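Every protein chain of the complex appears in place save one, which is left out.
Chain IDs A, B and C follow the sequence of writing; residue 1 opens each chain.
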Amino acid sequence: MPGLEDLYREIILDHYRNPRNRGELDIPPAHRTEGFNPLCGDEIVVYVSVDDDDRVAEIKIGGQGCSISQSSASMMSAAVKGKTLDEARALTRAFKALMSIHETKLGGDGSGTDAPTPDPEVKLGDLEALQGVVKFPVRIKCATLSWNTLTQALDEVATAS
Amino acid sequence: MPGLEDLYREIILDHYRNPRNRGELDIPPAHRTEGFNPLCGDEIVVYVSVDDDDRVAEIKIGGQGCSISQSSASMMSAAVKGKTLDEARALTRAFKALMSIHETKLGGDGSGTDAPTPDPEVKLGDLEALQGVVKFPVRIKCATLSWNTLTQALDEVATAS
Amino acid sequence: MAAALSTDSPPTVGLDVAAARADFPIFDARHDRRLVFLDTAASSQKPRAVLDAMTEYYETTHANVHRGVYDLAERATAMYEGARGTIGRFIGATSDREVLFTKNVTEAFNLIAHSWGRSNLRAGDAVLLTEMEHHANLVPWLMLAEERGIELRYLGVTDEGELDLSDLDAKLDGAKLLSFTAMSNVLGTLNPVRQLADAAHAAGAVVAVDGAQYVPHTTTDVAALGADLFAFTGHKMLGPTGIGVLWGREELLEAMPPFLGGGDMIRDVRLDGFTPNELPWKFEAGTPPIAEAVGLAAAVGELERYGMDAIRAHEQRVTGYAISSLQERFGDDFTVHGPRSIERRGGVLSFAFKAIHPHDISQVLNESGVCVRAGHHCAKPLMRRLGVGATARASFYVYNDTDDVDALADALDDAASMFAL
Partner (left out) sequence: MAAALSTDSPPTVGLDVAAARADFPIFDARHDRRLVFLDTAASSQKPRAVLDAMTEYYETTHANVHRGVYDLAERATAMYEGARGTIGRFIGATSDREVLFTKNVTEAFNLIAHSWGRSNLRAGDAVLLTEMEHHANLVPWLMLAEERGIELRYLGVTDEGELDLSDLDAKLDGAKLLSFTAMSNVLGTLNPVRQLADAAHAAGAVVAVDGAQYVPHTTTDVAALGADLFAFTGHKMLGPTGIGVLWGREELLEAMPPFLGGGDMIRDVRLDGFTPNELPWKFEAGTPPIAEAVGLAAAVGELERYGMDAIRAHEQRVTGYAISSLQERFGDDFTVHGPRSIERRGGVLSFAFKAIHPHDISQVLNESGVCVRAGHHCAKPLMRRLGVGATARASFYVYNDTDDVDALADALDDAASMFAL
């Protein structure tokens, strides 16, 4: 049986206690997207602005939720900030691949059931700390919530421009 | 466990093999009523004519069904023929009382769930041979089918006149 | 009077929790740590007597019911219909014709909405619900509202977690139905069923009651409660999954059209129409939950053996201990949602602890074998009313005692140190 230390790694708790990029951005120019997990009531708000080079110039996170959803959002914001849209999407795919085991098995929340193929070149860095979550299938939805919301946000930005 | 001899008494088989009052009557003057048991598909047709003294002057039985429903109908016809309506009704109550145990417990056929109070004066005679049926709850509906049909027929005659 | 609960006279014999625990195989030593199961409000554990009754039924008696002449079929029918009688008597039903088996209480409310609702409600008619309903008593009405254009009204919830009755009469005015829960599965609130039923009847409305959290925990008398329709679910009262019960007043059920169509609910079928069967079979389409009915009757036997008054008193004691000991230990860090008075609540305790998210609480508690539920408990409108996304919820039953509360408290300490913000 997996232990709590697999789930609540120190770096996760650190991001939970000290969330990075917490706040709001003016919309416009930024874009705002909400995501929520109906099973546990978690909400994530992603504010994102993309510059002319197709880079994530600014990103801020709002909402409330459990330590896993909050820390995943915090790490995500740190990881994609300054990245190009393509890089952000590749990172998302890599992260979702890390999480994809069992994701469709748990009483759906509509966050997509496609198992993305990751690019082996992409490095997850700190985000790998979230790998322990897959041992707690119920929590996978918490970890992926912010990423699904980001994907939706970037899609909306792409469509709008 | 009750044995078959409790159910298929010789007198019952005799009425089954040699049904009394089998046939039809002209309507009018006679009255015709159909009854059926949806659980087993049994059908009974009762033809009855009532004279000016309120007596069952003639009764004939049609339809098809199992030995219990057919013999019960045959015995009934013999028992009520020549009786007054009141006597026929008292006999019906006495017979239904004999059968009433468990009747409502078996997946309804709408034949009424009232447990009638019998008149202790009423003698059932041969009909008591059907008593063994109560040990076979599923078959009670077979035994009561013709009686319920008779009741309905007499009610209809009474309403019509 | 809190919904006809017998709380004035303490039961002569208290509940022997150690003996009760021994009845439930899941609390066996087989497990690597003590199981502190505090999630009965979601589903109760099952005593050996219930499992044995079902196994024995299958091992000695099984056959399809209602249509067979041979012994097995006759015995299976007698057991199934006997279970109906046992369960009916347990809730004070006067006739077996009033006791319908469904697959769960959710189906029962769908039955009410489809059968009673479609035949009694026209566009513009009002149905009164409450803000503390479980989705089972919300979604069927939302679906009907969408289809038929009926109006849904809601009794509000006060800050104390009780129904706001200040505008009851106004909201009942013109309502055709009042449908509400006898006890909240989130707040533990025991609603004043009789008072609400009387008010509804005075206003000419039919009364449907969700007894899912009520029947398992206290003496139930549907007539004394004043209900016209009353539904509950087997798996929360020591019974198996796959079975629920709808009780209804005979004249009301008699007038309602069938819901599901198929075998057993018909008297005759022709290519151009059908005639429904009589009660209760009119509402039981297809092969019913036979073994489940046998299991639920055995569960009722167990509940009666404990004694419903003893169960209620026991849960009041454990709940009272939980509220006072946890507040003493954690002060303002521990907040109970819902009434604090054990007279006005059952043994379902939703709480907030520090700023720790319910999911994290439940996860850390699990490490000590303490099982509590975290989430919206199928009551999202109530969550919005409480202004939270989720709550952590502990609930108590015959196999819980104050030692479980202490285990919960210790585990909360672990959560506090892990998430010290």
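Some notes on this structure:
By definition in this document, a contact is a pair of C-beta atoms (placed from the backbone, for glycine too) under 8 Å apart; a residue touches a chain by one contact, two chains touch by 3 or more.
Note that the structure is a prediction, hence the values are computed from the model and not measured.
Taking every chain of the complex into account, the absent chain touches A, B, C.
Contact with the omitted chain, checked across C:Ile150, C:Leu177 or C:Ala374, is made by C:Ala374. From the options C:Leu138, C:Leu196, C:Ala298 or C:Val405, the residue with contact to the unseen chain in the full assembly is C:Leu138.
Touch with the chain omitted from the figure is made, among C:Asn191, C:Thr233, C:Ser350 or C:Thr391, by C:Thr233. Listed here are the chain B residues that touch the chain not shown: 3-4, 7-8, 13, 16-17, 38-43, 64-68, 136, 139, 142. Contacts to the hidden chain, counted on chain A, fall at residues 1, 38-39, 104-110, 113, 136-139. As for the chain not pictured, it touches chain C at residues 25-26, 28, 30-31, 35, 37, 39, 42-43, 45-46, 51, 54-55, 58-64, 67-73, 103-107, 109-110, 113, 131, 134-136, 138-140, 142-143, 146, 152, 154, 233, 235, 240-244, 258, 260-266, 268-274, 285-292, 359, 362-363, 365-366, 370-375, 377-378, 380-381, 384.
To be clear about the criterion, only the chains that are shown with their structure count from here on.
Remark: chain A and chain B have CA centroids separated by 77 Å (rounded to whole angstrom).
Distance between chain centres (mean CA atoms), chain A to chain C: 38 Å. Once the centre of each chain is set as its mean CA position, chain B and chain C turn out to be 46 Å apart.
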